[in-house]
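The structure under discussion is supplied below as structure tokens; questions concerning it will follow.
In this view, the complex is presented without one of its protein chains, the others remaining in place.
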Amino acid sequence: MAEHTPLSLHVPAPPTEEGGRQSSSLPFSAAGAVRRPPVDVDPREIRDLAFELIRVLDDDGNAVGEWAPELDVETKRNGLRAMMKTRAFDSRMMKMQRQGMTSFYMQCTGEEAVACAFQSALRKGDMNFPTYRQQGLLIAQDWPVVDMMNQILSNSADRMKGRQLPVMYSAREAGFFSISGNLGTQYIQAVGWAMASAIRNDTKIAAAWIGDGSTAESDFHAALVFASVYQPPVILNVVNNQWAISSPQSIAGGEKTTFAARAHGYAIPALRVDGNDYLAVRAASEWAAERARRNLGPTMIEWVTYRVAPHSTSDDPSKYRSKAEEKGWPLGDPIERLKTHLIRTGEWSEERSVQLAAELDAEMSAAASEARALGTLHDGPRLSPATMFEDVYKDMPRHLREQRQQLGY
Amino acid sequence: MAEHTPLSLHVPAPPTEEGGRQSSSLPFSAAGAVRRPPVDVDPREIRDLAFELIRVLDDDGNAVGEWAPELDVETKRNGLRAMMKTRAFDSRMMKMQRQGMTSFYMQCTGEEAVACAFQSALRKGDMNFPTYRQQGLLIAQDWPVVDMMNQILSNSADRMKGRQLPVMYSAREAGFFSISGNLGTQYIQAVGWAMASAIRNDTKIAAAWIGDGSTAESDFHAALVFASVYQPPVILNVVNNQWAISSPQSIAGGEKTTFAARAHGYAIPALRVDGNDYLAVRAASEWAAERARRNLGPTMIEWVTYRVAPHSTSDDPSKYRSKAEEKGWPLGDPIERLKTHLIRTGEWSEERSVQLAAELDAEMSAAASEARALGTLHDGPRLSPATMFEDVYKDMPRHLREQRQQLGY
Amino acid sequence: MPSRTMIEAIRSAMDVSMERDERVVVFGEDVGFFGGVFRCTEGLQKKYGASRCFDTPISETGIVGAAVGMAAYGLRPIAEIQFADYMYPAYDQIVSEAARLRFRSANDFTASMVVRMPCGGGIFGAQTHSQSPEALFTHVAGLKTVIPSNPHDAKGLLIAAIEDEDPVIFLEPKRLYNGPFDGHYDRPVVPWSKHPLSDVPDEHYTVPIGKAVVRREGSAVTVLAYGTMVHVAEAAAQDTGIDAEIIDLRTLVPLDIDTIVQSVEKTGRCVVIHEATRTSGFGAELAAQVQERCFYHLEKPVLRVTGWDTPYPHIHEWDYFPGPKRVGEALVEATAKD
Partner (left out) sequence: MPSRTMIEAIRSAMDVSMERDERVVVFGEDVGFFGGVFRCTEGLQKKYGASRCFDTPISETGIVGAAVGMAAYGLRPIAEIQFADYMYPAYDQIVSEAARLRFRSANDFTASMVVRMPCGGGIFGAQTHSQSPEALFTHVAGLKTVIPSNPHDAKGLLIAAIEDEDPVIFLEPKRLYNGPFDGHYDRPVVPWSKHPLSDVPDEHYTVPIGKAVVRREGSAVTVLAYGTMVHVAEAAAQDTGIDAEIIDLRTLVPLDIDTIVQSVEKTGRCVVIHEATRTSGFGAELAAQVQERCFYHLEKPVLRVTGWDTPYPHIHEWDYFPGPKRVGEALVEATAKD
């Protein structure tokens, strides 16, 4: 024990290829392999689930195992439609960004199943505290896409009055909390909201959202501690899309364990789920929501998925990650996977898919025209700069009235 | 699933008694019952150890099991002496506080084994990042108690120049980092220090210290994330003394799990150890230090102990906790336990204990006189107020020189 | 009317509010079972139950973050930070979240909430139990910052803060908790019961946020003060015999600039005092505004008497604290005919 060689710093070094890094995620379980415990299970008895991967859809599109949800055809088709609509929305917005109609956009390509299927497990009155990559929560409930576009174009009808960066929606009515540009802050807020619901003996539940990279933020820990102590009705979602801008999940602590496992130290049960499997997402979401509604407390869910697109329109992943990995869609395309399942069960066809895609594209195009007519970042109708002084406080104090006058309004 | 009863908030409610609360800690393992894995064990293979309690001394004072360290008699007697000296120091300082010679004091009664035995596993050059309750780290290495007293009395020889609250020592030479009044901040700093040692290919290791209550702070999480990613040579100590001022550990998330278990979500191995068992502390500390020195990365250790005394001299626990529990010294007196062991093995006697206690008391008394002669909070030699403007920056900038002049210096 | 200490007045404000409005909840470290390290919440858990008054983990991030979520739900949370010196871990939630929620969502979500915290020195608390961080709040658009100087205002302002639709930072000068301290630390402690502003009605009332008050009328010089320093200013006026007009700001943002301007236009001289660090303290804003608005009335520059630009020291507390002597010297300087 006496002599020791010099120390050295470990810096996670994922495999590089083509000048970029790979995300190197942990191994997967087979579809149907993971058991489905009752919702009132003792959290200590399901620690293993944080190291498995709940999957329902196998490679051939069969729904297998205990987690396969019993859904009617309509529900599944709606799920497919929601995901396809989300992707159509993204693609339309990318076009508009390239045309200079907005300053900024963020896609969720490849992650559509997570938000779309999760939303279908919520009820009116429940509240999501989303990140910028959960547009699917709004689209899955058919929130008017024109309203979202108005925000993105920062036009005269933007309910956020042009104050927020594009995609930082807020929609109280849709159970969608105002998105913050500061990563992580919403996680503990969701816990506080759920505590409030419990304090008021309400029946509403909350859902917290965070990315793999952002789990390193302080609010993540605060949320877990408070959730552990007060056992409020909250679902703690971690969307592990393997990347945080240029940093693979290993830089967030995912090199040797899973994010789901974080929950254990707080006596919170955790699931790790294939986030590109619509049926698995739906089943796990319902399981966690039911726990929350029965006052059984918080559940953490790590959704394993993959960020196929660049981080945002300001980002160029060719500088930091392997093209091969990116092109390979590591967990498959959630839309393709559900489509295959529906076709296999005789509930859908390639033709109907093509037709639906065309319909959705037309819908987006019409919505885009409608939104554009209300103005874009640089053109058309525009909110008065005087609105900048509103809503800082409920009532405008004297110093802000003076400043507004100085600006000439 | 359709209808749900109203939610309600869970607020941990430990048993109350005599108008106060009890801390209700988790069950203990028997002495010698827990296995001792090799230091290079795969962290995943020792998850169970976070839910056990490593104990060496049984009720009769025998050292049993794989964790029983092989120590020569002198070492053990030094351990006893360090703990007794720590207690003698506390008791002398309490006296001086009651006499108004200092504004404030904090005892570590009942927790002496944690700091004293831990320190004996460190080497010159290693660095502790302690809280205010680890005076034992200094005393166990025979750091001059007069120096500590000077700080507590804020007198003319206080190396901290009267700037810090009493007990907020700093002693770089003793590997004792400046104590912050802000809870938790030092935890991530220790990790940063250890990273620096690894970056420089040094051989020094760091030890982070935090209380059960303070594990809720953000810096705790930051520390675990960074320790997980960079695997620096750091020991992450959690001193679970069951209380955080008036709040039992259940308010910090300890109701249904252990603090050691927090480490698992970060792939950091963890031990849970009887902190009132000098031999167990020593063995576990050496195990973790050896891991660090061999570049095997961080280890978390939860030291289960009990805060016997009030939080500080400003605190009155009769307002919030059960007198019965307090009087019962839930894990026994670490001094008594090591003494019993030494006597049982024929290496000590009651008489020698009594004699040593008297010697230490005399030593404290002499030190106190020496310190008092250098001034106390309100009397005697005193540092000039001009010193207040020093050390804000390395060189005093003009505005501080001006302000010093305004004060008349 | 019963005489109350500042602590009792603050407790009464919360009690009255919890009684009237079920949405009001109170929490923080040691706040529930024990009733707070300064006893401000004593008895509230017993009276209203543990789901309306409870202990929290030691996470200021969590305390304020949870409060934002509760406020978004529709509760009226009152979060206690044990010492203002410990608000920094919560600063992101205060600045980036509570303060901006209404603006960024254009009223879709709001954060009507109060963050209470004891501030200021004078209790030998050294650097981490003595700070006055008000300027770190006044720089943040969307926050209101309130600081009472006496029990009557404390209760009225706190009720107003709880009922306010915006996030309010409520700073409680801890040296005033038990008596109207005027900076003469070497004199016997005076209890609140001797002070007329300790008359605090049992029932509900408010003191409006955004309104200063003239504590002492005078013609020689205007003194702008708040919290403990109001009493120090009174002592300095008395000690020097200078006929100072002392304004107790009570609210820093939104500032009652009219009351200030009216006074300075009358006196032509102005001294600004606070306990916080000088550089970029709130006194800088006051001095800047006074010279902007009253330039042609000013006979002398606006003077600042403040804490020094050092961390708050332990033994040199009274050399750091801007006591009646230093304030008195500034009054003399400001009123000197040269």
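Observations
Read from first to last, the chains carry the letters A, B and C; within each, the first residue is number 1.
Keep this in mind: a contact is a pair of C-beta atoms (placed from the backbone, for glycine too) under 8 Å apart; a residue touches a chain by one contact, two chains touch by 3 or more.
Quick caveat, the model's predicted, so the values are computed rather than measured.
Note that the absent chain touches A, B, C when the full complex is taken as a whole. Note on the undisplayed chain: of the listed residues A:Ser154, A:Ser170 or A:Asn276, the one touching it is A:Ser154. Interface note for the absent chain: among B:Leu7, B:Val34 or B:Val229, the touching residue is B:Val229. From the options C:Glu8, C:Glu29, C:Asp55 or C:Asp92, the residue with contact to the chain not on display is C:Asp92. Per the touch definition above, the residue from C:Arg23, C:Arg76 or C:Arg304 contacting the chain not shown is C:Arg304.
Interface residues of chain C with the unshown chain, by the touch rule above, are 85, 88-89, 91-92, 95-96, 99-100, 103-104, 127-128, 135-136, 138-142, 253, 276-277, 279-285, 287-288, 291-293, 295, 298, 300-304, 308-311.
On the side of chain B, the interface with the absent chain consists of residues 127, 129, 159-161, 163-164, 168, 170-172, 177-178, 180-182, 185, 187-200, 206, 218-219, 221-223, 225-226, 229, 390-394, 397-399, using the contact rule stated above. Remark: the residues of chain A touching the chain excluded from display are 8-9, 11, 13, 21, 103-104, 154, 162-166, 168, 180-184, 213-214, 216-218, 244-247, 251-253, 314, 319-320, 377, 382-383, 385, 387-389, 392, 399-400, 403, 407.
Here is the rule we use: only the chains that are shown with their structure count from here on.
With centres computed as the average of Cα coordinates, no chain lies farther from chain B than A.
Listed for chain C are residues 51, 56-57, 59, 61-62, 89, each touching two or more other chains. Listed for chain B are residues 8-9, 11, 216, 218, 251-253, each touching two or more other chains.
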